[in-house]
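All protein chains but one are shown at their positions in the complex.
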Amino acid sequence: MAKRLDLKDVDIYYGSFQAVDGVTLSIPPNSVTAFIGPSGCGKSTVLRALNRMHEVVPGARVEGEVLLDGEDIYAPNVDPVSVRRTIGMVFQRPNPFPTMSIRDNVVAGLKLQGVKNKKVLDEVAERSLRGANLWNEVKDRLNKPGGSLSGGQQQRLCIARAIAVQPEVLLMDEPCSALDPISTLAIEDLIANLKKQYTIVIVTHNMQQAARVSDQTAFFNLRATGEPGRLVEIGDTEKVFSTPTEKATEDYISGRFG
Amino acid sequence: MTDLPVTGGPAGAGDTGVVRGLPVTATIPEGHVRMPDTGPPPAPPPDEPAGATSSRRGDRLFRWLVTGSGAFVVALIGAIGLFLLVQAIPSVLVDQDNFLLSRNFDTEDPANLRFGILDLLLVTVEVSVFALVLAMPVGLGIALFLTQYAPPRLARPFGYLIDVLAAVPSIIFGLWGILVLAPVLEPVAGWLQAHLGGFFLFAPGNSGIAGATVFTAGIVLAVMILPIITSITREVFERTPRTHVEAALALGATRWEVIRIAVLPFGRSGYISASMLGLGRALGETIALTIILAGVQTPFSGSLFDGGATFASKIALSFAELNNDLSAGAYIAAGLVLFVLTFAVNALARAVIARSGAVA
């Protein structure tokens, strides 16, 4: 199911402000790619452009090409809704739907697509919750509201919800930044498992996390304040962390700035 | 353990209606106990040794002042009920008719008062509910249009247009309703009576004056309560946490589906309470109905094409000419019933919010 993503010379604008300049990179299927870099460098913006979530902000637009297995997700005949259906996303803060039960949260996407068969929905709910390593913790209270879970559990619930619709790619925008270390560890383990089925892109502020979970790492940076963010370098995680080609990357990774 | 449910939901919206339930925007690390939005300000001010007495005296004075104001409002409403009762009871006691079931309202002779509220109640409820039925779906639509559909640049001026509707005094709506709208509605009214006249709502009514009917009044009332419903509902919808909207979008929801699974569940209790407020406003609307509804001698049949009087319009029409306390008491008694009615609607609105708040 996993598919590859290719970005070709992607510029991102908010109105007249250019947030990201000329990003070109490839994300192979069944891999984990980490986006790292200082605050405001555009890494989250790039991530959100991968499933057209940035369009929520009025005036946001993308130039260049974002190809999912060769199909441009910005082609005029492509519906952003179907892009998001295909490329799932997990957010910085867990955001289960507060009025829905745990089970309904997981199958929310399927219900949208018109799946009504209770048996199918129950199966998917269980499979997805198992996939998100949450099943054992919640199997006895599937009808409780999603908000009743702890933060770490909520985030895994959101992951379950995202994989329930069987996307090709899973985008994660600092998924652990609101979680405690133990919950973080649980999510990181989960990411390693999910890689078998999905292509994963994760934005993180935490460099150890990038080193732990990702296969390749992309480092973003600003040339100067007010300038657009850009991709400084991308490569195998091991290599980026041990022998980065760019000075800026080395400075950032060694904690000299950022 | 300590992290709150990360809902910006209507929890806690029970006490002041819709102003609560602000979305949580700050990032809160897990394990950090956070003051609830609705709670008191976080920390008591530190005791400051220097000048502590004067600042403490200032604090105490200020606390008394504001607490006293709160107590004053509570006492005021208590007084409203009490004084209205004091004025109303003597008249109700000498009422020759059944106060609740009589359809008369004859207060000419203070020695022989014959009055009851049944017709007033029926007209008031029918015209208000009719207005609400018209205004609720439109109000919801407008709120959705302004928050979810209109281009952001236009949403503000568009919203301002609706607010202008609220700024138009009801007396002007009343005049417009009877002089301009009623003639235009005549063919519609005629058609309804001709084709659906078998149903009591559309039966030919007793209003002798063309258009001076519950039908016209209800439509005008609907226009008048629309801005109330819209503005509050809009505000609540605007507060839909972005995270919920994004969660829905990321699942591949269409715009309408985002509304269905993120916006409406979040805003539902606000919408219902807004509608209740609109209903309360309609129940008590005075001058527009005084102008539009024709005075009639026959009892209310339930038809939308009847004339008649609501509590408020009856009081407004007759009160100025009263010259004795007993006759005035009859109208005050009617006013008291209206007060109780609006009170009940408010309480109901609060119950709805409280219940939905408990679910979330």
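Which chain is which? They are A and B, in the order written, and residues in each are numbered from 1.
The rule is simple: a contact is a pair of C-beta atoms (placed from the backbone, for glycine too) under 8 Å apart; a residue touches a chain by one contact, two chains touch by 3 or more.
Quick note on the criterion: contacts and distances are computed from a predicted model.
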item: Undepicted complex member, UniProt protein name, chosen from "RNA polymerase sigma factor", "Heme exporter protein B", "Phosphate transport system permease protein PstA" or "Putative nitrate reductase"; value: "Phosphate transport system permease protein PstA"
item: Residue among B:Ile117, B:Leu144, B:Ala189 or B:Ala309 that touches the chain left out of view; value: B:Leu144
item: Which residue of B:Ser170, B:Thr216, B:Thr240 or B:Ser275 touches the chain not shown here; value: B:Ser170
item: Residue numbers in chain B that touch the chain omitted from display; value: 15-17, 19-20, 22, 35, 37-46, 48, 55-56, 58-59, 61-63, 65-74, 76-77, 79-80, 83-84, 86-87, 137-142, 144-146, 148-150, 158, 161-162, 164-173, 175-176, 179-181, 223, 226, 230, 252, 254-257, 259, 277, 280-281, 283-287, 290-291, 311-312, 315-316, 319-320, 325, 328, 331-332, 335, 338-339, 342-343, 345-346, 350
item: Footprint left on chain A by the chain that the document does not show; value: 3, 65, 67-73, 75, 77-79, 81-83, 85-86, 112-114, 168
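Basically, only the chains that are shown with their structure count from here on.
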item: Complex contacts: residues of chain A adjacent to chain B; value: 51, 53, 56, 58, 81-82, 84-86, 88-100, 108-109, 112-113, 145, 147-148, 150-152, 154, 158, 161-162, 165, 177-180, 183
item: Contact set on chain B toward chain A in their complex; value: 1, 3, 5-9, 27-31, 151-153, 241-254, 257, 261-262, 265-266, 359-360
